[in-house]
Every structure is written in C-alpha cells, then in structure tokens.
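Take a look at this one; I'll ask things after.
This part shows chain A:
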Amino acid sequence: MRKYVLRFTALGYLLLVLLGPLVMVFVRAFDKGGDALWATLTDPNTLHAFKLTLVITLIAVPLNTVFGVVCALAIVRRRFPGAGLVNAVVDLPLAISPVVVGLSLFLLYGRTGWFGPWFERHGTQILFSLPSMVIATIFVSLPFVAREVVPTLREIGDEQEQAARTLGANGRQTFWRITLPSIRWAIIYGVVLTTARCLGEYGAVAVVSGNIEGRTQTATLRVQDAYENFNQAGAYGIALVLAAMSVLVLVTMTLLKPKEDAA
Partner candidate 1 sequence: MTYLSIVVVLPIAALVWASREEGLGTFWSVATSPEALAALKLSLGMAFAVSIVNAFFGTITAWVLVRDDFRGKSVVNAVIDLPFALPTIVAGLTLLALYGPQSPVGIDVSLTRKAILLALLFVTLPFVVRTVQPVLLELELEAEEAGRALGASEFRVFRSIVLPNILPGILSGVALAFARAVGEIGALVLIAGNRPFKTEVASVFVFLHIQGGDQAGASAVAVVMLSISFAVLLLIGGLRFLATRHERA
Partner candidate 2 sequence: MSIVVRNVSKRFGSFQALDDVSLDVEGGALTALLGPSGSGKSTLLRIIAGLEWPDSGEIHLAGEDATALSTQQRGVGFVFQHYAAFKHMSVRQNIAFGLKVRKRPKAEIQSRVDELLALVQLQGFGDRFPAQLSGGQRQRMALARALAPEPRVLLLDEPFGALDARVRAELRSWLRRLHDETHTTTVFVTHDQEEAMDVADNVVVMNKGRVEQVAEPRELYDAPANEFVMSFVGQANHIGNAWVRPHDLEVVLEPNGTTREAQVARVVHLGFEVRAELVRDDGEQLAVQLTRDQAAQLELKRGQIVYVRPTRETVF
C-alpha cells in the first residue's frame, strides 16, 4: 500500500512540474498551423540566431573538453598543493548566477573596465560581439567534463598506467593508449552535458551581447525577444526546436549513462 502512495506521489509531482508543460510547447508551436511555423523558423534572423548558437557551442565545447580532461588529470593524478582549490574553482560556475557572470565580464571588458580600453585601442570588440558571448558560454559550461572525468579517474586508479610504464610506454603513449580510452565514456557524457548547457545558455549571454537581432542574438535570446514582441507562435516555434534538441541530448545521456557507470 505504502509503495503505491510513494509511487503516485512521485509520478504525480513529475507530471505536474515537468511533463505537462512540455507537451504544451508542442501544442502551442503548431497553434497557427505547420506552414506558419515553418515560415517563422526559416526567417533570416531566426536562422542567424540558430547559427550563432551553434557557432558558440562549437567553439566552447572542444575548449572546455580539453580543459576538463587536463584539469581532471591534474587534480587526480598530481598531488600538488593547490589541487583542492582548483577543484573548488572548477565547481564555481555551477553555483554562480549567469547574470553575475555576465556582469563581471561586462566590468572586465567594458569601456571603463580593466581590459576594455586595451581591446578598444586594438580595434577588437569584445562586448556586444561574438568574443564576449563565447567567453561567457565557456565560463558557464566549464565544469561538466571535469566533474564527470574526476570521479571516473579516481575509481580507475593508476594501476593500468603503472603497468604500461613497466612495459616501456612513455608518458604520451600511456595517455593516448591507456588513460584516454579508460575515461572515454566519462568524457563523452561530459561533452553531452556541456553541449546542452551551451545550447541553453541565456543569462550571461543576454548581458554581454546586447541582444542585437541578426547580429548578436542567440536562439535562446530570440525566444524571449519573440515572446515579448507578441510573436507567440514564433517563440514557441524556436522553443520547440530547442526542446527537440534537448530531448535528443536527454536520450543520448540516458543511453550513455550505463556505459559511464560501468567504466
């Protein structure tokens, strides 16, 4: 009896908070019919927004992946004095609000900021342009690969690497042939999480980008813009595409989890 009470409480809660709303996005997107939806989605500014989101993601993800792996290796394998601190700093972006991130970048690279004038003199625009958006996205999606790889590395232990050394492998060979394959599922899972975060970033990018339609407006920014300009169908349309991408991410995560846990 008690079992059923628990079960229905949990499922009911999930339905109310998660699933119900999601279904509605689908319904609303098709409100004005499939053709209108297609028109909205293929509007040049919308297409630009999608492209921009993808470009930022394609820059941020590889950088954070390399960083994540290097960082994880340093934290787990090398006993250096600041290891605990580095671990904490890497976790920082998870606890900080995106607007705070955006603001700090604003202060750093803005006209009156620390680095702002330097960049301005050299003719490179950071704020209200791609570079700041990339930096912001990198910041918020920083931890994921590292956080997935660290526990896996710890659990695997370095016995395999020691064995490789006794067999004559040097550092590089050991890394590419032994270490990397053993953490590959953790890396992949981390990459998926990072990608999802990059695609979905809003707050930090909203602050630093200036939200200029057709120039610095990402897909998520466009959703807000469309809704506030009473283009509901448009907003829901873009949201639907983003939601579809998220479901894809979710499915990938689910398929990868057992592999990641087993490793």
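Operating definition for what follows: contacts are C-beta pairs under 8 Å (C-beta built on N, C-alpha and C of every residue); 3 or more make two chains touch, one makes a residue touch a chain; residues count from 1.
Here is how the candidates were picked: all candidates are chains of the complex that A comes from, given by their letters.
No experiment lies behind these values; they were computed from the predicted model shown.
**Student:** Chain A is shown by itself; which of 1 or 2 touches it in the complex?
**Tutor:** Selected candidate, touching chain A: 1.
**Student:** Could you pull out which chain A residues touch candidate 1 in their complex?
**Tutor:** Of all residues in chain A, those touching candidate 1 are 2-3, 6-7, 9-11, 13-14, 17-25, 27-28, 63, 67, 71, 86, 88-108, 113-114, 135, 138-139, 142, 193, 196, 199-203, 206-207, 219-221, 223-224, 227-228, 235-236, 239, 242-243, 246-247, 249-251, 253-254.
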